[in-house]
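Only one protein chain is missing from this complex, and each of the others stays in its spot.
Labels run A, B and C following the written order; every chain starts at residue 1.
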């Protein structure tokens, strides 16, 4: 049990700090959010530029093998990097899905040639990747997907629709899971590909969220052709590849998004209530303490996962817990922080509200956080079944050919 | 929408007040709990005496038909009585189950002669009744009961075990549901009786609860004989009678047991915290307000039920809601109140703690409140299915003969 | 005791629901949210139903019904997230005049409010602080108002505002100021719920008229108490609709081969929504009675109604989204309308935190007396 940096970790932390100091602006009491928001068109070049700088400094893919430009470091180094970076104003990363899920899947399932072709551009921010799994009738139940792939010569022809594809509109490449054989039960007849997102026959339609941003897209496939060489895993083995991709997602769960404890603490330091400074109010202190404890609990849980990884264990469902707790905490803090502002708590105008209305903005964004990447209901079931060994849900669709299921 | 007493209600309220003033001691700031506790042997004669006085004053069975000594008043009159009585120190009632569930069931299913024989003594507190439904393997799932009844001449012979029988040890009579035909599916082969609790073959064993009281009992039946004349409803119709009995229970849900808002408010008025009077503390005010709002919400929900009843509607699952909210509130208040007392919050000695340690006592008693009369999990399912029309639980035991079920 | 709406009131509810389902569709709310201007046709149609004048005495052009009738309408308006300034005009501005204006003013001003030809709003808040006698900085010099109010809801469509100000003797007064005059600057601001306009309103020596009947902070408190009861019915209407949407979707959507409504995680969540709503409803009924008949009970009853309605709407609207899953947080579905409105109404008359504090204060005073 040693929470201190090892000498190697300390050296790396110093390296990261030096890099950040030289290349980014630190957060301040009044500036805590990067000024260019995710949805805006200006953001993309800024994000690419920041990615390029990190890549040049050797600060991307820290845990990857050296042959792919990585440094073969334990996962904890990524945590150190994230910790330090969180003190700076940097563009929203549009590379997380690619580097966290798609490229690791490529590393396991693609050919050497393909890896050589794709890893570098992804690392340097030259190519952006997205992930095409969910469908309108296959949300939590991903394996209920219907998008069809049919072999035609050396190609596969894709028809169907994906949804919730983060960043599809600016992505260059994507990973895709399809149904190649509907006569098999639902988990069996799936096949997995990567594909060029600029292929003919792809139509991308942004989905407007409550917060008015459009991170997600619907992606329509009409006779889109994918060379068989871009298949990952065997025909019919798509579920296995998809599960491996999702497993990588578990590692990608980071610190909770703002507003977190620090934002609320900051707000309360500024705010004068009817009976004195907000920070003197016993109710507010109680809430702050609850959220601090939750936040630290999740932080240290991540560290425990990192330690387990460094001992060669596979990541368990801990990230399910992080998601449940962080998402609910975020929504609760956003509500509490907004309501502390009384009637101005309904204003999202950044110029008219303390902390640039981060609480009100987050209030509109928070419902999505509780759903994206798995609803908390599904995640509780995962914890109950996989961690605690509780009986599985009664399944009525398990061994039936998919095509018959669809008729039910 | 009129919350005021009608002239008739006001007159009744005055009558009740006069009766209480003449016959009982009002609660005070320092005395809020009747000094003789439920479990103690002294309590029984005191409770009988109090019941006799109420009966003589015509204040029992208010809503019953006049022929059974009732006053044929709307249910709201019982609420008025309870409201007024709650301001006085009176013995714990041991008659609620008899008067609230057993006697109403008798009124519907017994012969005129039987009614004439039993109603009066129950009203006057001369005979106490209990209810024998639950069994060790049939808790929430009452219809899974196994206690056997076998016809033998003009009698039925009973063998088996009941559990959670409140007051069995001091009851004179009981209502009992048994399985008369295990070859039928579980809800079908049941038959309902009333019986003398002093019958040969009955063994009663008290169940010790966390709070160290023993309100409940296990009741063992060994070749207990019940005359067929004491059957209520047809042979095999026992489930219908049991459901009617439980329906009466819905009406019997009263105000929440202490500690409630008033107790916590009283405690906080007495308590000085590290930074001043407890009532000035913003956290405490927030909690108090939450519980006040819940308490009033449940109170007015009861009034709405009363109004519906007076319009001839049958009571719905509202009492499920009352039970869920009140039981959780009680446990939460008991915890909060205990913890406000810091290290003395673990002491149950009434002489050493404010309000005679009512918070700590309730802390030990509260887990049972959340379970007895239906767990909150079952009650939520009831609300979802019966009020909201959600799909029923997947049932695997519905149409199978009971005897085959038991083997599963 | 009779703790339910009367048959006439139930009939009023049915009428209102039929009317609103036809004229006040989610599409209209969405349009407004998306920047469409105030829908005057809808407002006029509502006015033609006579609703704005429900609780205005007949001598001032109203229907002379009770506040309990107005509660029925409030619940139905809340149910369809009506994008109209009803609460600003028919609760706050109207009641301010009823309670604080003199006879001449009532006669002059109420008929226009009753027939909907004039829209009023209420300008109280001046920023992040909970409004109180201490925080009001806007001044009234006897003839003109100076100061900034933020936010003023419905200032985009209101003709006048009842403005809370401090007079030259430091007393809290209510004034009526036309909003369409050069000395009033109205700057629109974005809010979580743009189906109701929000603005920063600056009075720069703007001519205004004192409400000549009553003054003092206690008038404001009673006014807000009454509005809190009415708004609690709007909240309950919205929460109830959220619950129904969640139920309907859960019966239709399938996952892992079953209706999602067959999972206890959903069933029990919906049961909890129902419990929260029924708790709020019971408290709101008591509030309605106190508003109409029990002024001594009003402060406690209004606080209880508001606190539980805020909680119920928050819970129901957020868990409705959650029950819908991915589609719930998009503009394709209407869940967001309710979540937005819940957030707005939770702060519109002061946050639950403030009301809880006031509730306990009132109970302390009552107990001390």
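Here is the rule we use: contacts are C-beta pairs under 8 Å (C-beta built on N, C-alpha and C of every residue); 3 or more make two chains touch, one makes a residue touch a chain.
What you are looking at is a predicted structure, and each value in this text was computed from that prediction instead of being measured.
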{"item": "Where the missing chain makes contact, among the chains that are shown", "value": "A, B, C"}
{"item": "Candidate in contact with the missing chain, chosen from B:3, B:164, B:221 or B:291", "value": "B:164"}
{"item": "Residue of A:16, A:59, A:76 or A:144 touching the missing chain in the full complex", "value": "A:76"}
{"item": "Which residue of B:262, B:347 or B:382 touches the chain not shown here", "value": "B:347"}
{"item": "Residue touching the undisplayed chain, where the options are A:73, A:163, A:321 or A:371", "value": "A:321"}
{"item": "Residue ranges of chain B at the interface with the undisplayed chain", "value": "134, 137, 139-141, 144, 163-164, 207-210, 271-274, 283, 331, 335, 338-349, 352-354, 360, 363-364, 367-368, 370-372, 375-377, 380-381, 393-397, 405, 408"}
{"item": "Missing-partner contacts on chain A, residue numbers", "value": "1-6, 9, 76, 265, 269, 279, 282, 285-286, 288-290, 292-294, 296-301, 303-304, 306-308, 310-311, 318, 321, 324-325, 377, 380-381, 383-385, 387-391, 393-394"}
{"item": "In chain C, positions touching the absent partner", "value": "263-265, 268"}
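FYI, only the chains that are shown with their structure count from here on.
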{"item": "Averaged-CA centre spacing for the pair chain C and chain A, given as whole angstrom", "value": "39"}
{"item": "Rounded Å distance, chain A centre to chain B centre (Cα mean)", "value": "51"}
{"item": "Sites on chain B at which at least two other chains make contact", "value": "282, 285-286, 394"}
{"item": "Per-residue overlap in chain C, given as positions that touch at least 2 other chains", "value": "266, 353"}
